[in-house]
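With one protein chain withheld, the remaining protein chains of the complex are depicted in position.
Then we have chain A:
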Amino acid sequence: MEISELLAQAANLMLTGMIGVFLFLSILIFAVKALSKLAATEQESQQPATKKSSKPVSTGVPAAHVAAISAAVSQFRQKN
């Protein structure tokens, strides 16, 4: 094949390739933005529910117990 013909093909490939890469990644930009909005709205609607459920868990174990257990664990680790 003639070099000039190859060059024309390469130039063509360069153009289509760059357009292709930009198009694909631009679509991805919009998709990611849409995804972020979707995730943000879902999080907002879920927030009140998570607040309620998290409270009883934190009050289940008194702070004094947590401190005592962690002190025991660290003592155990130091010994071994």
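Basically, contacts are C-beta pairs under 8 Å (C-beta built on N, C-alpha and C of every residue); 3 or more make two chains touch, one makes a residue touch a chain; residues count from 1.
Definition applied: contacts and distances are computed from a predicted model.
Within the choices "HEAT repeat-containing PBS lyase", "Acetolactate synthase", "Xanthine dehydrogenase" or "Oxaloacetate decarboxylase beta chain", the name that UniProt assigns to the complex's undisplayed chain is "Oxaloacetate decarboxylase beta chain". Looking at chain A, the residues touching the absent chain are 3, 6-7, 9-11, 13-14, 16-18, 20-29, 31-33, 35-36, 39, 42-43.
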